[in-house]
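Of the protein chains in this complex, one is absent; all others appear in place.
The block that comes next holds chain A.
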Amino acid sequence: MAVQNKKLNLKDKYQYLTRDMGWEPTYQKKKDIFPDEDFEGIKITDWSQWEDPFRLTMDSYWKYQAEKEKKLYAIFDAFAQNNGHQNISDARYVNALKLFLTGVSPLEHAAFQGYAKTGRQFSGAGARVACQMQAIDELRHSQTQQHAMSHYNKHFNGLHDAAHMHDRVWFLSVPKSFFDDARTAGPFEFLTAISFSFEYVLTNLLFVPFMSGAAYNGDMATVTFGFSAQSDEARHMTLGLEVIKFILEQHEDNVPIVQRWIDKWFWRGFRLLSLVSMMMDYMLPNKVMSWSEAWEVYYEQNGGALFKDLERYGIRPPKYQDVANDAKHHLSHQLWTTFYQYSQATNFHTWIPEKEEMDWMSEKYPDTFDKYYRPRYEHLAKEAAAGRRFYNNTLPQLCQVCQVPTLFTEMGAPTKLSHRQLKYEGERYHFCSEACCEIFEHEPEKYIQAWLPVHQIYQGNCEGADVETVVQKYYHINIGEDNFEYLGSPDHKRWLSIKGVKPADEDKNAA
């Protein structure tokens, strides 16, 4: 008698460890087990049509991730022991990390929670397993990012309380509310929002600039994190595309629902990425590429090809992509001058770009920089030189949906704000754009609850009535250390001393 082979082949193992985890319930109704699966109106006729984008089982997942982790932490240790922070291009670069650690790493954690919750809601085992794997990836990313950047916390300001700041600081309500919006949606909208619109369509605009930016600016720790996360991101992108095709193929009634979600989440993602646009153009002393170039490659070209491919399902490109395409000439400059004037309330520093940087921008933004934005910096430089460094001492109006100050301008009219307002149940609401206003109109009950930082301060819910108290006590931003202008800041002075520059040479280095 032949001895049965006890070792399963990969295909069988995959089958046992994924699909066989799903079974038909006998003494409970399926509807009671998966109560969230239907209410969004998405019709799934056959879950077995789900193609697993990556045939990965838990045991191989652990093995693979553990190997990556070992290498990653060996490099973190070496980076710390060799004082790697001394080899970066310039201390201004660390401000990009401050933005990443408070704005992005907590989103990785929110994604972990989101996928863990969403995975539970699908009656299809393939989708459940994919969500579970991604949940663990996201948790790992959140942790390894914090470890990668923790070394900088020993040497620079503003990195000491990222999770706390994420929940409270005015501009961090932009990323926070983005993910809260997604996580409070149903499971199919969550996947369309995060797996498709964000991970598949827009993630390269977040990931490539930060990781290439780290490489260009000598930050080995963050680059290594990037490499370690790259294979995970590739899986997430594949899942994003699979998700959308699966939903669209299941039933034609799904098409208009998914189209509205794509319109909404493209725009929500685009507004979130406006923070990345200023990071790319202004916060990297050694520049990788301009925001406008990145948008052309990663959205206009890649996204264009994607939406061409999705045409056969009856899906068209996102409704307001024309506005986003036009904004590529202005976005980073409008954002940076906003943060420049509100630096008293941020955990990172801002500054006027150096002459070479402005020339680079003139080259990258030939139609807009010299006309609209160089004069701003010339004025601000003059004011700073006269001892009147500009801070805006009045709080700004915020958009009810994206929560960014209503600073954006009309398409084709870059000196006119694209403000919108409407009345809902007797209350007035204000928006940064037609697109955000339309998102509100679809689900007003959701957005009337928005926790808008400016209004919360005025309601007296942030431990103080004046900006200084709110910043120090409620935000945990250390005044005079974390915030204000970069030139002359403790970070700047520390960097000069690391580089052995005497104070007399300060002007030359700082100019």
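Simple rule for what comes next: a residue touches a chain if its C-beta (ideal position, glycine included) is under 8 Å from a C-beta of that chain, and two chains touch if they have at least 3 such contacts; residues count from 1.
Here is the rule we use: contacts and distances are computed from a predicted model.
Not every chain of the complex appears here, and the one that does not is recorded in UniProt as "Phenol 2-monooxygenase P4 subunit", selected from "Phenol 2-monooxygenase P4 subunit", "Inner-membrane translocator", "Rhamnose ABC transporter substrate-binding protein" or "Putative 5'-nucleotidase". Check A:Lys355, A:His379 or A:Lys473 against the missing chain and you find that the one touching it is A:His379. Residue A:Gln421 is the one among A:Gln49, A:Asn286 or A:Gln421 that touches the chain missing from this view. The omitted chain makes contact with just one of the residues A:Gln143, A:Gln397 or A:Asn478: A:Gln397.
Within the whole complex, the absent chain has one touching residue among A:Arg55, A:Lys355 or A:Lys371, and that is A:Lys371.
Residues of chain A in touch with the missing chain: 35-36, 39-41, 186, 334, 337-338, 341, 371-372, 375-376, 379, 383, 388, 390, 392-398, 405-407, 414-417, 419, 421, 425, 427-430, 441-446, 448-452, 454-455, 458-460.
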